[in-house]
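Quick notes on the structure that follows.
With one protein chain removed, the remaining protein chains of the complex are shown where they sit.
What follows is chain A.
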Amino acid sequence: MTNGEKNRLKDKAFQVFGVFCTFIGLVVLAIFLIDIIMEGASRIDWDFLTSLPSRRASRAGIYTAWVGTLWILILTSVIAFPLGIAAGVYLEEYSKRTKMANFLEINIANLAGVPSIIYGLLGMEMFGRVMGLGGSLLAGALTLSLLILPIIIVTTREAIKAVPRSIRDASYALGASKWQTTWNQVLPASFGGIMTGIILSLSRAVGEAAPLIVIGALAYVPFVPTSPTDEFTVLPIQIFNWTSRPQADFLVNAAAAIIILLLITFILNGIAVYLRNKWQKRVKW
């Protein structure tokens, strides 16, 4: 075999290996999905979506859980988005390159890697006990906000960084203040990137169970929460609860709830992709 043939063979071998690696992930995911759908799909009906939890698997539903998840989604968005975007804008546009800024930057990146259960402990102490919110929706949303804040800040900064200097120059040269430039030029131009980041962070928050269990979200909530101070449960906790029951029927319930949870995250991710594509087309330099 000549050297050339050897190289071509290596090339080919790596290609095959690469395809294999790519598919392993996808195949495992597909098997998991098919398994879940086969087990749970037939359980999903109107009653399942509108029933309160019950001791009897056939009568139990996820009404309280998905309403809780929706509450958490909305509250977390309201709390985390303005804070995260504002912090990102400040760090990128306003803060001077000082040691303090570098210190903040490194730590925000680190925070994004802290395990979610640690945020749960922090949330329990700070929001649950010190602020007296207990295991309420508000305590849960605040905790999840902390969890996703670093992600929002980092993606906001990346999106803002991608806006060319020349656009800011143009705005300043016309007498615009820093705020006017940020509001009228930088934020609209980076909107797609920022939205993508925050929606992806939300879909992470939707899937969290651990921090909410720590702050005391309940598995059994026989009522639908109607205000931020109500106690609540969310889909991941409901699923966790059902999978730990011995009866097989509850496992079917869990599979059905997983399908609903996946649906929610797929929709969120879909919106993120849509926004990214739409805004990328609109803004080109």
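Throughout what follows, a residue touches a chain if its C-beta (ideal position, glycine included) is under 8 Å from a C-beta of that chain, and two chains touch if they have at least 3 such contacts; residues count from 1.
Please note the rule applied: contacts and distances are computed from a predicted model.
K.L.:
As a check of understanding, state which of "Paraquat-inducible protein A", "Carbon-monoxide dehydrogenase small subunit", "Phosphate ABC transporter ATP-binding protein PstB" or "PmbA protein" is the UniProt name of the chain not shown.
P.N.:
"Phosphate ABC transporter ATP-binding protein PstB"
K.L.:
Among the options A:Gly4, A:Gly25, A:Gly113 or A:Gly175, which residue touches the chain absent from this view?
P.N.:
A:Gly175
K.L.:
Suppose we count only contacts with the excluded chain; which residues of chain A make the list?
P.N.:
Interface residues of chain A facing the absent chain: 96-97, 164, 166-167, 169-178, 180, 184-185, 188-189, 282-285.
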